[in-house]
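What follows is a single structure, and I will ask about it in a moment.
Removed from the display is one protein chain of the complex; every other protein chain stays in position.
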Amino acid sequence: MKRLTSSVTDGHGFDAVLVGVPFTFLFLLSGLPLLYNVLMSFQEVDMFSLGSFIRPFVGFENYADLFRQPETVPILINTVIFVLGSIAGQFVIGFGLALFFWTNFPGASWLRGLFLVSWVMPGLVVGAIWNWILSGDFGVLNFMLREMGLISGNIFWRSDPSFSLWAVVLANIWLGTSFNMILLSVGLSAIPGDLYEAAEMDGANAWHRFWTITLPMMRSTIGAIIALGLIFTLQQFDLFAAITDGGPNNASNVAQYWAWDLSFRQYDFGRGATISVIMTGFVMLAAMVYVRSTRHEVRG
Amino acid sequence: MSDTSRDRLMLVVALAMAAIYLFPLYWMYVTALKSGSDMFASPPSFWPTSPSWGTFAYVWESRNMGRYLWNSIVIATGAVTLVAVLGTGCAYVLARYRSVWVDIGLFLILMLQVLPASLMITPIFVGFTQMGLLEYPRFAVVLAIAAKSMPFFVVLVRATFMAVPVELEEAAQVDGNSRIGAFVNIVLPLARNGILVSAILIFMQAFGEFVYSKSIIQDVSLQPASVGLNSFMGPNTSEWNNIMAYATLYVTPILAIFVLLQRRIVSGLTSGALK
């Protein structure tokens, strides 16, 4: 007993406790639910069997049902569009801003940090603001586009099925751009300056330097950022809740919102769990890409 | 072109870009100050000509914001405390050793970080129901948020601990400190800033958390401000000045903290996130 106490205060037991408790906690609250999710995807779970431990086992019925539903495929396509559109926008704008601030003028770092306010704001508030900006008859964005002569009639961002998904993409780009920019700035500042000096002496122009030095040197950073973007984009929920609610007619619905909707609005926990399981598989795949791309950094 | 004029030009361009980027935020503040009819004016005015400050008091009262914000603070504080207590030690051990096991541990932690809350909520909700945890909804949300954000905290804080030289700790042990003593007296104080910044980030995230709170907390008097905003907006598309006033009251404190601590937060974030 005494040895155990002394090990905890002064030996490897100390490390074991420090690591063991949080890992147990994480296992109970993240690992177990993950497994429970898989179990529920094979059960019929509705409001009446919510509290009981023994529920009807339905095999792959939930999965089969899901793919019989006409909305499944469009929602999965929406998810892909949402992810690709958001990542592309966040990355391109973020990279542009990072390159701009990299030129380093007085006030650059402070201003750059200011951009991050979009990232610290609650997603629901960001969604509320964009919902109002994008409003059809009175939205300020429609007003600006009209004044600039880009559109002749108002765009009904939230109610028009050809725009509603893009309304959320737009808000998500705004939300995530600054985070991309900051991470890319870090990557840029890690490139040794003498590489550029040498290239300049060789007579390479700015465009050339970008393609031959900047991009290759940034490869691992870019890989990590795109993987991170994928992860964050698939986590996005609040913007859907605040802007379109997945509508109209699922035109802006994505898998992560649909899973919640099935569970908590339609009370079909079994099917909600089924989508969760499928999506979790995809997210884990993205995470592995991320870990691979940062592996050498992880090792420090 | 001389260097100073180049700098000035860049600064002007940067300011212009910041203005465009931060316009949504500006629009929130302007709308909050507009009266009911100004709000739907066409063309819209971009400057509150006759600001109606009463909106804030009205929204604060009628939406019961004091209670909502208090719940947000309770939930965020609970989550940060739990995360800091459990996560700091974990990050320390993972920074202190190099082995396959550490790599596996880090990998597992990263895997848990990536799971979207809206997918995890189904099993968490059903599990919590069965365990009777829904009797204490705010506590249940604190647990769920802590599990969600702890991996992020561990990754950030681990980077901080990596910067603390092992030699210092060993020297303390030679001086007669136990492992705990060395950890508490030497390592923790040195890593204080990194831990603090990470904790602030977690606090901000938890302060705006929505999915878990919306799904788990049914009792209005225990709901946080995010859920309050959602139930204000949900059925309502005509009171945008009031909604924006709500949003203003909700986020201005976070934004103030962020702008004040901006430099530290950004450097804390960049040191950990990519490593």
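Going in written order, the chains are labelled A and B, and every chain counts its residues from 1.
Here is the rule we go by: a contact is a pair of C-beta atoms (placed from the backbone, for glycine too) under 8 Å apart; a residue touches a chain by one contact, two chains touch by 3 or more.
One rule holds for everything that comes next: contacts and distances are computed from a predicted model.
Asks: Between "L-serine dehydratase", "SGNH/GDSL hydrolase family protein", "Monovalent cation/H+ antiporter subunit D family protein" or "Sugar ABC transporter substrate-binding protein", which matches the UniProt record of the unshown chain?
Replies: "Sugar ABC transporter substrate-binding protein"
Asks: In the intact complex, which of the depicted chains does the undisplayed chain touch?
Replies: Contacts of the omitted chain with visible chains: A, B.
Asks: Looking at the whole complex, which of A:P56, A:P106, A:P161 or A:P192 touches the chain that is not displayed?
Replies: Touching the chain that is not displayed is residue A:P161.
Asks: Of the listed residues A:G13, A:G107 or A:G247, which contacts the missing chain in the full complex?
Replies: A:G247
Asks: Hey, which subunit A residues sit against the chain that's not shown?
Replies: The missing chain touches subunit A at positions 47-48, 50-51, 70, 136-137, 153, 156, 158-161, 244-245, 247-249, 251, 264-265, 267.
Asks: Residues on subunit B that touch the omitted chain in the whole complex?
Replies: Residues of subunit B in touch with the missing chain: 40, 42, 129, 134, 218, 220, 231, 234-238.
Everything that follows uses one rule, which is that only the chains that are shown with their structure count from here on.
Asks: What is the distance, in whole Å, between the centres of subunit A and subunit B, each centre taken as the mean of its C-alpha atoms?
Replies: Using C-alpha averages as centres, the distance is 16 Å.
Asks: Under the definition above, what is the set of subunit B residues touching subunit A in their complex?
Replies: 6-7, 10-11, 13-15, 17-18, 21-22, 24-25, 27-28, 31, 39-40, 42-44, 86-87, 89-90, 92-94, 96-98, 103, 105-127, 129-130, 143-144, 146-148, 150-151, 154, 162, 178-180, 183, 201, 204, 207-211, 214-215, 226, 229-230, 233, 237, 240, 243-244, 247, 250-251, 254-255, 258-259, 262-263, 265-266, 269-270, 273-275
Asks: In their complex, what parts of subunit A are in touch with subunit B?
Replies: 9-11, 14-15, 17-19, 21-23, 25-26, 29-34, 36-37, 40, 45, 50-51, 53, 97, 100-101, 103, 105-118, 120-126, 128-133, 135, 138, 140, 143, 147, 174, 177-178, 182-183, 185-187, 221, 224, 228, 231, 234-235, 237-238, 241-242, 256-257, 259-260, 263-264, 269, 272-273, 275-276, 279-280, 283-284, 286-287, 290-291, 294, 297-300
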